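The complex appears here without one of its protein chains, the remainder shown in place.
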Amino acid sequence: MVVNAVIPRTALIWILSVMVLLILPHLTRMPVWLIVLAGVCLTWRWLIYIGRANYPGRAVRAVALFAVATATIVQYGGEGLSIDGTVILLISGCLLKLLEMRYRRDIYIVNTLAFLLLMAGFIYSQSILSGAYNLMVALLILASLISLNRAPDFTDGRIEQLRNLRLAGILMLQALPLMLILFVTVPRISPLWSVTQPSTASATGVSDRMSPGEISELARSTEIAFRVKFTGNIPSPQQLYWRGLVLEDFDGSTWSRNYFTIGPRQDRDYQSDSSQAALDYSIIMEPTQQNWLYAINVPDVNQPGVFLDNYNVLNVSRPVVQRFRYDVRSYTDVPSDLILGQRARNRALRLPEDGNPRARELAQQMRAQYSDDRQLANAMLSRFRTEQYFYTLYPPLMPDNSIDDFLFDSQQGFCEHYAGALTFMLRAAGIPARVVVGYQGAEHNRFEDYLIVYQYNAHAWVEAWFEGVGWQQLDPTAWVAPDRIEQGAEMLMRQNEQTLQDPAFAMLLLMDRPWLNALRLRMDSLEYSWNRWVLSYDETTQLAFLESLVGASRVKWLPAIMVVMLVLILAAVVAGSMFKNRRRHDPVVDTCLQFMNSFSGTKLARVPREGAYTFFQRLAQNNPECRDELDACARDINQMMYRSSMDSHNVLIKNELRALSTRLKRLSRQLARANKQSS
Amino acid sequence: MDTQYRRRFLSLIQQRFERWHLDWLSRRAPAQALVRLGGRNIYILPTGQGLLFVITSVVVFVAAINYALSLAFALSFLMTGVFLLTLVHTFMNLQGITLRGHGAEACFAGDSAVFKIIVQRDDKRIREAIDVGVADTASHTKTDNKSSAKNKYNGQIANLNHSLTTEVFLAVKAPQRGLFKAPRLMVKTAYPLGLWEAWSRPDLDLQCLVYPRPQVCELPASSGAGDSADNLASVPGNEDFYGLRNYQPGDSKRQIAWKTLARGQGLKTKQFVDPCDFNVMLDWTQFSGLDLETRLSCLCYQVLQLSARDVDFGLRLPGQEFAPDRGEEHRRKLLEALALWS
Partner (left out) sequence: MQTRINHALNSINKIVLGKEQQVKLAMCCLLAGGHLLLEDLPGMGKTTLAQALAGVLGLSFKRIQFTSDLLPADILGGSVFDPANGNFSFREGPVFCQLLMADEINRATPRTQSALLEAMEEGQVTLDGETRALPEPFFVIATQNPSNLAGTYPLPESQTDRFLMCLSLGYPDAGAERELLKAFAVRHHQQVSESCLSDSDLYEIRDALANIHVSEVLLDYVQRLIAFTRNHKHFREGLSPRGGMAIMRAASCYALMQGRDYVSSDDVQAVFAAVAEHRLQAHTEGLTAFSDTEQGGLGSWILASVNVLPGSH
């Protein structure tokens, strides 16, 4: 192909549409000047295409290039070239190339830019939708390349274009199995160097600080926090306490995480291979931009980059910026920290110097009443039930001495109020205690049998340390509003008028219609499978999957298997196109051949020069008893094969064909019987 | 200067390679009138665009590793898959094609010989955008070494989508008289995506007779007068009055038309002609002193002129003689003799 020939118009229209489709998904991320530039470039190009304008001169191009480069550097250049800046640069490159794209050699560049932009699209979204969209764009890129490489043919243009698309589709369909093999088998490697992440994401979910009202804020969100698949049975809702963070420091209003004491845990509370009761499950977490993971106590994870800290909380070395999958084993019956070090004990008892005097006083009173720590804790919990406490998503504001206000005045609060107040009182009574934040409960998706944990499942509870027992989980919410724990957070919200008016919960109302709910769950299960099988297919999952596929001992043969399969597929494509060569399906011929070939190997086998008619006549000679039927058949077949213009869609022919095939079947039975008699 | 040397060096290497390659091909694929393209004579390599495509796919792969993007992995693998598949598709676009060459009609040295190539498929697979051509090595010779770096390529696109056969006409410059053997064909295609180029260099044994380049000269004394356009077969003589022409120095004084001069119409010479004897013999010896090729060129011119006038004439070459005759067949025979004489 001559590289400096002009691009044919038929190809150009494909390339232009590909460009538009490539830029479209990035529209929301594009700065205003780029959108303007895109408008100008596309309009100009369109004018060139219809012959109303000319290509821009060298000066115009130079100025445009300079302006775009400057604008990009000014806007994105600050922190080195971020991924956003790169994408903007790619887009503007595409747009400028659009204006000077004239010769075949320009397509080289355009092509490369197009595929890089496709890839950039995946950085921002890897949903099914975006996958399908990009696949379609890739199809159009192929179609544009095909139309570029075809010699112009001056027949009906539209049909030609459709043929380009059809060929591109065939190519794509053939490439998909190759892609699948490579996708499954090519070893996944951990990142070669660290990369900047797109800036659009901000931290979501539970944060490392808890002040009153924060979790109730979170609990109004219907976004998904993570999805869980259990290997065995799904445990009861009361067991589903997804521990996130342990908050130990209290400044009078806010509980926060103590960053000085975080470090990988040295001693374990369990033996990894112990036969103790354990839950096995895998979690796919939505990006949180945070460093910690959620799990049921006491978790054990064997995955690079994930470690257990002193608080039995799972931490990752790098923030979760993408969907993250991890497999956990939780030992539910293992006591945690039977021996509490002095410093840890002090931390778990520390309270501000002053503030909330009434709560401290109450704690002292109760301490006097109960000498046993556990009895004291129980008394404190049952106080939430016996007194008039309300569990509400919309508690009143409590500016100072929030715990006093909550405990004695408003007596309305959400889980963070109860957890904070209980921890405060336990500490005031001399029992080591801490606040735990995370999620509680989940929704079961019956289609794929997994659990969905939403942001509104966010929860806070308490852990208190008792001699000989270790850290013990105490949930005041379970005492105030047992429904919250047993039936889930959404039940609670349904009962609340105020919640239902919140637009974010419109979904809850929709769920009243069973089919809609089923549809929603179905969609989510689709997304879950996508996440589970496609997006979170990393080193670990790959190894596990391949081992389950071919057996652990044979994994090392995989590269060879992969190559063989690739070659096989390519050979199949070759064979397919060779086969297409000789095969044309005529139903009558096929039916006939089937019958005639059933004689192959016998002395009656068909010879090449025999048509159906001659063959049947020969049969008739050999089997005089079936002569009439054979003759009739021969006539009819000849008629059908050569007389009727063959059109398998024709209903008449279809009926005749069916009749013929039953007739032939009967004939072969008859012949078989006759042969048996004669022998 | 430096770049010029380098370019010359590169072109030298390229020429060496081309020569070696052609030698190799002539051993491996000797000339045949009909060539069927298949695994034995199709070669395939990625194009520049193909390599760029692979590099792009590697870039996408690295990005996929670094950003841990499963779908980018998929994209990269899809590109790899497409790249591998187009190898097959491009190859299959040439595979099974039959090429048949037809010798060109004779031409004159320096003109282009036009060869007809029939491209044919016997199966139902559509073939498209097949570039059939020759590297026109003859258009540059040793004499013009300025432009010799680049082989002029001329080719035509053959499409076999609706029809089973198609014809391609290739014009190749024939520099010298004699039996001209067309260079090897170059049949190539980059269809469908332009990522691979499959090519084949069949030698269809294309030959063409090249007549000497006609060179204008006097017609032999015993033949028709110079450039008179009429069909009368006559030679300059002194029997019949033929006409007047402007006086040229050296004309015989006896032939000056004094009457016209007297009438004030300028100095004219009277021309007389003899009726032609119809048996002109074109002779090799009439151009003594000229070199061999020029002689043949002149003879060629004379043959053409005389046969256009439809007179009987013969030709005498050293060792060969053709009796006077006329007609298309005679003309062809003489020109052939001139072309092949050595």
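Each chain carries a letter (A and B) given by its place in the written order, and its residues are counted from 1.
Everything below uses one rule, namely that a residue touches a chain if its C-beta (ideal position, glycine included) is under 8 Å from a C-beta of that chain, and two chains touch if they have at least 3 such contacts.
The shown structure was predicted, so the numbers you read here are calculated from the model rather than taken from an experiment.
The chain not shown here is touched by just one of B:105, B:122 or B:336, and that residue is B:122. Among the residues A:411, A:614 or A:661, only A:614 touches the chain that is left out of the figure.
Note on the undisplayed chain: of the listed residues A:43, A:70, A:289 or A:639, the one touching it is A:639.
When the full complex is taken into account, the listed residue touching the unshown chain is A:593, out of A:593, A:632, A:659 or A:672.
As for the chain not pictured, it touches chain A at residues 582-584, 586, 588-589, 592-593, 596-597, 600, 605-614, 638-639, 641-646.
The missing chain lies against chain B, touching residues 122.
Everything that follows uses one rule, which is that only the chains that are shown with their structure count from here on.
Between chain A and chain B the centroid-to-centroid distance comes to 64 Å (mean Cα coordinates, whole Å).
Those residues of chain A whose C-beta lies close enough to touch chain B in the complex are 1, 107-108, 111-112, 115-116, 118-119, 122-123, 126, 130-131, 134, 138, 142, 145-146, 148-151, 153, 155, 167, 171-172, 174-179, 182-183, 186, 188-193, 195, 322, 534-538, 566, 570, 573-574, 577, 580-582, 584. Looking at the complex, you find that chain B touches chain A at residues 48-49, 52-53, 55-57, 59-60, 62-82, 84-89, 92, 123-125, 128-129, 131, 157, 159, 161-162, 190-194.
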